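Omission of a single protein chain aside, the complex is shown with its protein chains in their original locations.
Should a chain be cited, it is by its letter among A and B, assigned in written order, with residues numbered from 1 in that chain.
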Amino acid sequence: MFIPHTDADREAMLRTIGVEKLEDLFQVVPAEHRFPSLRLPPAMAEMEIAAEMQDMAWANESARDLSCFLGAGAYNHYTPAAVDAIIRRGEFLTAYTPYQPEVSQGTLQAIFEYQSLVSSLTGMEVCNASHYDGATAVAEAVNMAYANFRGKRNKVVLSPALHPQYRQVVRSYTVSAPIRLVGDEPEANLKAGPEALLPLIDMDTALVVVQYPDFFGRVYDYTALAEAAHAAGALFCVSVNPVALGLLKTPGEMGADIVTGEGQPLGIPLSFGGPYLGLFATRKEYVRKMAGRLAGETVDNRGQRAYVLTLTAREQHIRREKATSNICSNQGLIALASAVYMSLLGKHGLRQVAELNFHKAHYAALRLAKLPGYNLWSGTPFFNEFVISCPTPVSEINDQLLDNNILGGYDLSQDYPSLDKHMLLAVTEMNSREEIDLLVEVLSEVSHG
Amino acid sequence: MGEPQLCELSVPGRHGLRYPAPDVPLSPLPEALLREDLPMPELSELDVVRHYTRLSQLNHSIDTGFYPLGSCTMKYNPKINEETARLPGFAALHPLQPVETAQGALVLMYNLQEWLKEIGGFAAVTLQPAAGAHGELTGVLIMRAYHHSRGDSQRDKILIPDSAHGTNPATSAMSGMRVVELKSDARGNVDLEALRLECDHTLAGLMLTNPNTLGLFDENVLEVIRLVHEAGGLVYGDGANMNALLGVVRPGDLGIDVLHYNLHKTFSTPHGGGGPGSGPVGVAAHLADFLPAPLVTILDPGDEDLPPLYGLVNPPKSIGRVKSFHGHFGMAVRAYTYIAMHGAEGLRRIAEHAVLNANYLKARLQDVYHVPYNRVCMHEFVAEGRWEDAPEVHALDIAKRLMDYKFHPPTNYFPLIVHEALMIEPTESESKETLDAFVDAMLKIAEEAHTQPELLKEAPHHTPIGRVDEVKAAKELVLCCGVSAND
Partner (left out) sequence: MNVPTNLKYTESNEWIKVEGNTGTIGITDFAQNSLSDIVFAEVVVGEGDTVGKGASIATIESVKAAADVYTPISGKVIAINEDLGSAPEVINSDPYGAAWLVKIELIDPAELDGLMDAAAYEAQVQE
């Protein structure tokens, strides 16, 4: 199967080594702990495990079986067939980190293309080879800003409309540093716009972090907030949904110093939460402060254009305990998938898919807003996600939706006690008008009790 | 001329994908919030497919050749893993779905937690960390939280042997710890005297890579762990080298308190050109309450008629989340498939043959390539890539010349405690024929080093590109199509 040795091979090899049997190679392991008997299920053949896994997969009701209106940081989009065809190629799939450029130009140029595409999409100057996900990318932005001011600025302003899980990850990452995280206290006014963060920015502030569109789906122009951050000498970070950038003004235009984001909407399967893709872009003046791998263009000794991992002296294996991050792995294959996705959609497709999301979400929102008992958070533009308040608890509504093969929206009361009976709904190009109409119909039945 | 860049291939007006026309009435777009320009490439599907396919052909990979890269465990990645991870019931599952609709995924995660507990000898496992270094961060944050919960907040010192993995010091610093390096003794073990001197009331713990980056199992491992525990510290195990230990010894049985696994090394999930990885963390009972939230658990054991209900639970003293959602679930599916296909005996066979292959290569190479710390090795060993009578040749030159023989080079210049290090890890996947062919190439290169050193200095000769100008890359800093970041 996966171990090719014949008995003859083994004997010959043991003889060359100068031992009699395999066990002789493990004499250094304390005898009382050597060769434990592991309680694991008996080994399965490939056809057996294939069948078992199929059964386990069938035990789930996925977005293939249900009409999915759930988003909240992970979105059900269409992935063109060519994306998977490329990332399944063994030459990409089974290569290591491209530390040896002479035999890794494929991976290196692919990272370079990814960096170029993400920089263009976000309106930023440089982008790294990716972080683990949208949450850890924000945490790395906080670390970067703190290190940028060499510990002289200790405050980070987090918008309460930044994804709750991202804020939790920032808290876990910064537990040992003297960083104060402010702005997302439970009593924060969630209906307020970015101007509510203005009074929190001062000369001790290292970074201001907002989300675009925000966790509630709303789209704000953050230019004034960015200016306020800069006026106080702080950096400004925007966590994005990259699909929205096919349509919307870029964070770069608004003055962002750092753009992070969850790259999953760029052709990456939902896969129960991962592996996803942490986007991270910045301005060129901060390129050396940015953690993570970078592919750069250069030439080889034959005068050909070539690519190589560059600025590696910033990274953990060289800077050791003085590096700003311990990150080593990037999301290589997932970054490649997103690059293929962005290449295929290109200038026209990215705009088209963003518009489809926009129009379908607005159609759904306008219809739901007319239902008695439901109220749309309105007044602010939104992209493909929006909040409605409901007549009954969201969990009850979702049970009824599920009976109709609809995966309902996110129950906001899980993270925001003040948003009892508030649901966050996402609509993408995958939702047909019929699905949206059925959603409206079931919700209408709920309100009529 | 190599493969053009996307921005060079782009032709205005070309499309790669068409979407259906909207089936809903259009709403007015928010004019003030629209971007002016979308400077993305314009390509056909064939343009895109050819571009990336050609790029792929410039890579060395496990599927195309031997990859003896030390500490990276470049074993075969079974194709069935790729099938199971793509089953629509897994691949199209939303992470925030009600648990009742995701029982298949939760059972899988629960079982994998249980299996990793059993394999490593731990009381609890989290699947949340995204990679090895992320698992390290999780582990050290758990150690910190444990000491703080006991009022031991002065414990801020982490000991790291000089034979440990490179990420360990950065991880400790990120967790607010002070790093003290411990030297190795003449046999490649942790120096017990040096360790004793550091065992005081500020000791938070020791990060132990065992087998270490010399490929050696520490001969005093039980004493090392005893000393740290006696001083009130905890022992972190870097599980990157678990491939040598599967079914051979459980780190938890040795007394290791916390350890990360690398699903992308030991359990055959693909490296993908640098990721995604997956770094589950196992802990002993006294640390279980500190694991990141949430874990998968059985919410309701069920009965004769009802199956158990699996769901999520937050450990009481959790360090919090380290990642969104549930970790790299897709990697968990692959690792689950792999472990299920092996069972207990199969896992032991993996370790035995990984160690057999490494010792075989060492036996065949050691007369020509000096092996310091030469004793029975585990899954890898470190040789020196230098000869006194060929002074101009370095490990780097040997590495580059190996590419001409269609082999990926070993890890070089690591660990730092060996001069001109060549760290060789064959894994269990490789046949005797492949190993013999590699030995032949290594011996031929040793000969060339003495007779035609310039052949090595200028190598590689038969790869898509030659040696690159890294100084130019770092100085001119072109990180995007057609743009210098240094203007």
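General observations
Everything below uses one rule, namely that a residue touches a chain if its C-beta (ideal position, glycine included) is under 8 Å from a C-beta of that chain, and two chains touch if they have at least 3 such contacts.
These figures come from a predicted structure and were not determined experimentally.
Under the touch definition stated at the start, the shown chains contacted by the missing one in the entire complex are A, B. Of the candidate positions B:Arg226, B:His419 or B:Lys475, contact with the hidden chain is made by B:Lys475. Touch with the chain omitted from the figure is made, among A:Ala45, A:Ala85, A:Ala192 or A:Ile318, by A:Ile318.
Touch with the chain that is not drawn comes from one residue among A:Arg15, A:Arg180 or A:Arg288, which is A:Arg288. Residues 150, 288, 311-314, 318-319, 322 of chain A touch the missing chain (whole complex, contact as defined above).
With the whole complex as reference, residues 470-471, 474-475 of chain B touch the missing chain.
Rule of thumb we're sticking to: only the chains that are shown with their structure count from here on.
Once the centre of each chain is set as its mean CA position, chain A and chain B turn out to be 20 Å apart.
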